[in-house]
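Worksheet: the structure to be examined is printed underneath.
All protein chains of the complex are present and in place, except for one that has been dropped.
Order of writing sets the chain letters: A, B and C. Residues in each chain are counted from 1.
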Amino acid sequence: MIRLSLEIGQTQKPEAILFYILAPLSVLAALGMLIVRKAVHSALLLAWVMITLAIFYIALDAAFLGIVQIVVYTGAVMMLFLFILMLVGVDAPDSLTENIKGHRATAIVAALGFGGLLISLIGRATLNHVSVGLAMANEPGNVQGLASLIFTQYVFPFEVISALLITAALGAMVLAHSQKSAGARLSQRALSSVRFRGDSLANAAGLPSSGVFARHNAVDVPALLPDGTPAKNSISGVLTARGDVQDSTQYALGSLPKVDDESGDK
Amino acid sequence: MTSNNLVYLIALPLFSSGFLMMLGRRADKWGHIFATLISASAFGIGAFEFLQMLARPSESRAVTQKLFSWISVGTFQVDASLLLDQLSISFVLLITGVGTLIHIYSIAYMSHDLDRRRFFAFLNFFIAAMLLLVLGDSYLNLYVGWEGVGLASYLLIGFWNQKPEYATAAKKAFIANRVGDVGLSLAIMIAFATFGTVSFAGVEEKVSGASTAALTGIGLMLLLAATGKSAQFPLQSWLGDAMAGPTPVSALIHAATMVTAGVYLITRSNFIFDNAPTAQLCVVIIGAITLMFGALIGTAKDDIKKALAASTMSQIGYMILATGLGPVGYAFAIMHLLTHGFFKAGMFLGAGSVMHGMDDEVNMRKYGGLGKLMPITAITFGLGYLAIIGVPPFAGFYSKDKIIETAFNSEGIKGLFIGGAALLGALVTAFYMTRVIILTFTGAKRWDEKAHPHESPFLMWGPMAILAIGSVASGFLLSSGNRFVSWLAPVVNSHEVEHAERFQPVVVTTMALVAVLIGVAIAIAKYRSDVPRVAPTNVNIFTKIARRDLLQDDFNEAVLMRPGQALTNFLVATDERAIDGAVRTVGAVVIGSSKGIRKTQNGFVRSYALLILFGAFALLATIWVVTL
Amino acid sequence: MNPYIPILVIGAFGFGFGVFSIVAAALTGPKRYNRAKAAAYECGIEPSPQAQGGGRFPVKYFLTAMLFIIFDIEIVFLYPWAVSFDQLGLFGLVEMVLFIGTVFVAYAYVWRRGGLEWD
Partner (left out) sequence: MSDTPVLQYSFLAPILIVLGGAVIGVLLEAFAAAKRRAVLQLTLTLGTLFIAFLSLLRIRNLTSAKAAMGSVMIDGPTILMQGTILLIAFFAVMIIGDVDNFTAQASAVPGSDEEKSALQAGRQQTEIFPLTLFAVAGMLLFPAANDLVTLFVALEVLSLPLYLMAGLSRHRRLFSQEAALKYFLLGAYASAFFLFGAAFLYGFSYSVTLSGIHAAVIGGTANNIFLLIGLTFISLGLLFKVGAVPFHAWTPDVYQGAPTPITGFMAAATKVAAFGAMLRIYYVTFAEANWNWRPILTVIAIATMLVGSIVAITQRDIKRMLAYSSIAHAGFLFTGVIALNKAGLAATLFYLLAYGFATIGAFGVITLVRDSSGEITDLNRWAGLGRRSPKIAALFSFFLFAFAGIPLTSGFIGKFAIFTAAYESGNIGVVVVGVLSSAIAAFFYIRVIVMMYFADDNGDSLTVVIPSPLTSIAIWVSGGVTLVLGVYPTPVLNAINTLATFIR
């Protein structure tokens, strides 16, 4: 199987090349995420970082994890972030000025220090150490290996995770779902009884759809009744409220300009 | 030999003083009589014991009584027990005898005073304390009496403490005594350290073994105690002001008994001083200095009581000087002490009756010509006067003459020098005592208009008469055939050792008489003409200094008081700033750091996250260092 | 032949197709600006005035997204199970039924409390 080794000097392996291309990109994307002004851009950059991570997982023989990363994490969680951004209002650029005195400076110092220390520590730890790949773990196949672990060795945590999911559901409902007063919405049965047992059956056959036959199917042009008068209920209430309704007579057959006097089509 | 009625000597007056104090107003009517009876009964017991002692052979005269074992800490054993030997019986008789006379005198003298009962309670307390002092068988018991006497003198000097200056006088006396007491306590401690015991007998046995340095130390400390109690140089400033107390107090305490406690102490510790020559030399020097000091002050004082006080100071100077002259001197010192007790108390009571007559006027310049109006007082005062200047048949002559003689006989130029000082002292004493007699009893009347002198009642001139008889006869009685010297010999083990005599006794006596006559002549010459009612101010520098008690108060203030106050102010300030400051700063630091740390809690998530990152960074840094 | 080559080729091909189509459309298409063309097409009607930048979306979107994630994670766990459930045998089945059961309780709660209705 593919062995990725970080020994310096063996660059010709494709994973190494892949890593040297993608790693700087994802670091840049991560930094961009911090610096960029618009929220959506930073969300997208985050998505990019996740995708590169997924690629790394796959490169490291953890195919299942890579896929899950893309499907669940990038797919669902990133979408959740975007929804939240929309919820909060996408165009509101958050100001990047820092009002806590000296916060940015210490943050940078701490981050650099933390990173530097980690790099030197891990460097010191991993230099000239043979890194063991997932060969042994993947022997029954990546997913099968995982499955055997999850469902035998860690069966109890797996069951407890369901508790996590329920808590998440509870939380979502508690915080986001506002209980509409039950009575407000009519149930299916109530709606049909209103339609057919109401006082008049005028609308029982359903409302005429808007637009004039074969001439103009715009939503804001009312349909013509058999006697040629526009049908008011073929336009949605919103448009009449907004007064966007156009006069359908202008599209009546009679009033169209003669076709013959224009030579050559448009 | 033990006897079990020594304790009554002390218990009776002590109990009666407590009883009178407790009863308060109810005891006013009979309180003073009760106190006087108690004092008289004490005198009776003393006399009985004296007679018993006389009957016993000389070597077994001492009598002891063990009350209870006071301190028993490991090897340190001190019993509260009493010792009555020849030395202490003479004191007992003096104290209770003169004391009773003064009690009688006070009945009349204090008749118009509201707190008479309290006065007599204090007097009884004083008698009890003084008896304990002289009867104690160890330095510690003596120390208890010593303190009691100091307290009694404070209470009695400050008896009329409505006047602020009397109260300060009492405080001054007490403080000066306390300084002396420090000396005594140090002496006791050193004694205990070197001998392991503080009883006189115990110390006497071990004294030969001790190092002279320790002995000198103890001797000097005892001397310091004596100067404090007996108003010797350098702690003599309080005696003049002590006259603020009622005259009987001055008579009893500041003439006859308390001030002689110092002499008793040195005499009692004769075994220490005999083995510590340097200490003995200091005693002599102190005696000589105080002798001249008192005499000079006496010449310039217009207040009759202050003049007598100055003379007491110089007479005690004589006694201290005598005790410093070796074994033989102790007996003459005590003899002079007894005779002085008689005539000085007599003169004080005389002064008291003069003041009584002149409604408490003390300035002699306002007396004059009282001899005719107060004949008895004049006679008794005169006899006392003759005794003190040392005219032959009277008591003063015998005792003072012996002191001057032994002074001259002591070896080396020291003898000459001290003898000369004693002689000069005798001259000046004669001068100022004659001055007092002339200003008070002879010459033109210089009274204020409203003064109408009259003779004192019998209750007052009675005791004065007895004392006058005492001052006449006591000298002869005590010294005839060296009776008193042999009486005291076993206590002060002054076995007859012949000294190389510089002068024959008769030569010394003639010299002394000549000096006295010169003094009297000068005084008569100076004060025979009219005496200005107001003390002249354009006097030479010496009189000015003498009037201000040879600047002793200014000296004390400058050297002791002001630096003391400065020190206390400094300590209070440092305590205020340093210690309280430290506590306050600790509090402030904690509150300050609390405010500081609170600032990190600014409510922003990102700064909390930064704090966590910083924590992680710190941990990593430590690992990085650890695994270098 | 290194197995990575095909991945590279397909990646490049996909990427190239996307880029080519956009570029070609931009280059060849006529550029006649017309207000109606620029307007947002809302089934033919005039678009109702929108807050600049899309405005705020109702919270329902968030709720739905959240619920999606929960059941998405559930699927992720189903995936390995599905792959090896024959080796796991009965115990695996019971395990998964329990897991699905509990998450179903969450689903019942959400459905019952009206979390899934839209308006």
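Things to note:
FYI, contacts are C-beta pairs under 8 Å (C-beta built on N, C-alpha and C of every residue); 3 or more make two chains touch, one makes a residue touch a chain.
Quick caveat: nothing in here was measured; it's all calculated off a predicted structure.
For the chain excluded from display, the touched partners among the shown chains of the whole complex are A, B, C. Touch with the chain omitted from the figure is made, among A:88, A:111, A:163 or A:225, by A:163. When the whole complex is considered, the residue among A:121, A:134, A:218 or A:231 that touches the unshown chain is A:121. Residue-level contact of chain C with the missing chain is found at 59, 84, 87-91, 102, 105-106, 108-109, 112-113.
For chain B, the residues in touch with the chain missing from this view are 590-591, 593-595, 597-598, 600-601, 603, 605, 607-609, 611-612, 614-616, 618-620, 622-623, 626-627.
If you put the missing chain back, the residues of chain A touching it would be 118, 121-122, 124-125, 129, 148, 152-157, 160-161, 163-164, 166-168, 170-171, 173-179.
To be clear about the criterion, only the chains that are shown with their structure count from here on.
The touch graph of these protein chains is an open line. When you average the Cα atoms of each chain and compare centres, the chain farthest from chain B turns out to be C.
A straight line joining the Cα centres of chain A and chain C is 6 Å long.
Chain B and chain C have Cα centroids lying 115 Å from one another. Residue positions of chain C in touch with at least two other chains are not found.
By the touch rule above, chain A contacts chain C in their complex via residues 14, 64, 68, 71-72, 75-77, 79-80, 83-84, 86-91, 141, 143-144, 146-148, 150-152, 155, 158-159, 161-163, 165-166, 168-170, 172-173, 176-180, 185, 217-220, 238-239, 242, 244. Listed in rising order, the residues of chain A touching chain B in the complex are 100, 103, 106-107, 110-111, 113-114, 117-118, 120-121, 124. Those residues of chain B whose C-beta lies close enough to touch chain A in the complex are 602, 604, 606-607, 610, 613-614, 616-617, 620-621, 623-624, 627.
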